[in-house]
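The next block holds one structure in the form of structure tokens; read it before the comments.
Heads up, one of the protein chains got dropped from this complex, but the rest are sitting where they should.
As written, the chains take the letters A and B, and residue 1 is the first residue of each chain.
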Amino acid sequence: MKKRKLILPLLATVALSAAVLAGCSGGAAEETVEGTVTTDGSTSMEKVIGGLGEAFEEENPGVTFTYNPTGSGSGITAVTEGRCDIGLSSRDLKDEELAQGLTETVLAKDGIAIVVNPENKVEDLTVEQIADIFTGKITNWKEVGGDDAEIVLIGREAGSGTRDGFESITGTEEACQYRQELTSTGDVITTVAGNPAAIGYASLASVQDSVKAVTVGGVAPTEETIADGSYAVQRPFILVTKEGEQLSDAAQAFFDYATSEAANEIITSAGVVPAAN
Amino acid sequence: MGNRKQLVEDVVHGIFLILGIITVGFVLLISVYLLIAGVPAIGKIGVIDFLFGTTWAPTGEVPSYGILPFILTSIYGTAGAILLGVPVGFFTSVYLAKIAPTKVKAMVENAVSLLAGIPSVVYGLVGMLVLVPLVRNAFHLPDGASLFAAIIVLAVMVLPSIIKVSLTALEAVPKDYEDASLALGATPVETYFKVSVPAAKSGIAAAVVLGVGRAIGEAMAVIMVSGNVANMPGLFESVRFLTTAVCSEMSYAVDGSLHQQALFSVALVLFLFVMLINAALNFFLKREKK
Partner (left out) sequence: MNSNANGKRRAYIGAMKALMYLCTGITVALVVFLIAYVLIKGLPNITWELLSTKPSYLSGTIGILPDILNTLYLVVVTLLVVLPLGVGAAVYLTEYASNAKIVAVIEYAAETLSGIPSIVYGLVGMLVFCQFLDFKTSILAGALTLAIMNLPTIMRTTQESLKTVPQSYREGAFGLGAGKWRMIRTVVLPNCVDGVITGCILAVGRIVGESAALLFTAGFAHALNGFLTGVMSPGASLTVALYVYAKEQGEFEVAFAIAAILMILTLCINGAASLVGTYFKKRRSE
């Protein structure tokens, strides 16, 4: 939202450059593609993919871009079965998935913010404290410097890439004692915003003013700390494709666009760190 | 010419017959598909483990597929909704049928129709933003999303069905019954409750059946207020119903996996539950009629 001011000039630049390139190349103008591009998967990637898709559609009016927010696990399945062109995953692919003939291309790096209600006094937590909180060893906020209130654990459903990333980094796989298991990143934010004693995890890109992201081991989640890895809780945004299979013209064009530097501004404005740096 | 007319008649008769049979066809289609989709998982998991297992963790290291939490939650949730909704609906319908002045009755009836028509997501939205914080503050819980919140929402949702059907049943009681009772010295109120209501018993029971059906089948409103964790049900615990279990995991269960098949089995169990309840209650109603 704060990066909105960059969008209009950005779009103007992109459109202008496209026009200039088209004009410059004379006869061999930059051909726009036509067709459909279907993507399916991670809900955390919505802003990024939505923005990229929209910009791509504006440059190529003959293209219909669809994004189906079903969760990382489902997106990987969808691309394996050929139900979509590009799968979207907010976690690394597992060995079994790679073995099924899938290729992962890192689009961006996303921080997983540990969010608490703005009324919560706690500002910083170590990875161990976070793990203890989510596994139920620490049950009251006063144990970590907050008010005397029972901690309410908000998490994601079992197929979520965000949950997978969070649990593997904090080492809490299968040990988390969630009070609520929600089906999207936005839902976690809403729920934590509505409960002073709640704590949850969500894609940094989706964090709004309604919640507060704590610093992890003293490190705040920002573009720089994610890019250089000092913010520990992060995971990749991945474009998943089938090994050896040729994408349709439209899908390939989108793929190339998304992984190129031209897309970086959109990716950054969505709050994540582009891989193509 | 007579023959041609007959031909047209026969063709039309055939068309209408087919259209009628299609209805039966759909029921068969649904039942058959659910069976095909739902039985394999039960076979692989084992009926006892599936229906009576208390842990649902399909994506865990050691996957387990026990749906007892869902079954019990659906039962408790429906029971709670009926316990709250039936008395309120019942007394409202007696008031409407017997005491309310015509204008008031028309107004309240319209209000009830409206209540019936509100989409369940709207109930869910209001429940999420008004009821859940209310429950949290009123009962000093860490989190208001619970079985209790779901029961309240369900009770409100079954209210219109109960009122409407009970109303029809009460209005159908022959006036002679009531006149006779009044002639014997009973006051109007006593007449209503001791004569009219028992006479309308089967209609009121039908209303309850309708309410049960609506409560056990509700998914959207409930998913927004109940927390969605596969716990064994507790009144203020975060719970998952049979309906919400299917809803929340269907979109990411890997196609063709045991997980997805287990979800179909959950839907099958839900379907069988509804059939069973309908059959049992209809059976009792028919016995009453005799």
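Heads up, the rule we're going with is that contacts are C-beta pairs under 8 Å (C-beta built on N, C-alpha and C of every residue); 3 or more make two chains touch, one makes a residue touch a chain.
Keep in mind the model is a prediction, meaning the values are calculated, not measured.
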item	value
Which displayed chains the unshown chain touches	A, B
Listed residues B:41, B:229, B:246 or B:262, member touching the removed chain	B:246
Identified contact with the non-displayed chain, of B:45, B:71 or B:94	B:94
Absent chain, residues of subunit A that touch it	1, 4, 7, 11, 43, 47, 50-51, 53-55, 64, 66-69, 83, 182-187, 189-190, 193, 208, 210, 266, 270
Subunit B residues touching the omitted chain (full complex)	5-6, 8-9, 12-13, 15-17, 19-24, 26-27, 29-30, 33-34, 37, 87-92, 94-96, 99-100, 108, 110-115, 117-126, 128-130, 156, 159, 163, 187, 189-190, 192-193, 213, 216-220, 223-224, 243, 246-247, 250-251, 264, 267, 270-271, 274-275, 278
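Quick note on the criterion: only the chains that are shown with their structure count from here on.
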item	value
Rounded Å distance, subunit A centre to subunit B centre (Cα mean)	39
Subunit A partner contacts - residues on subunit B that touch it in the complex	57-61, 132-133, 136, 142-143, 145, 227-229, 238, 248-249, 251-255
List of subunit A residues in touch with subunit B within their complex	70-74, 77, 81, 149-152, 157-160, 173-174, 178-183, 191, 194-195, 197-198
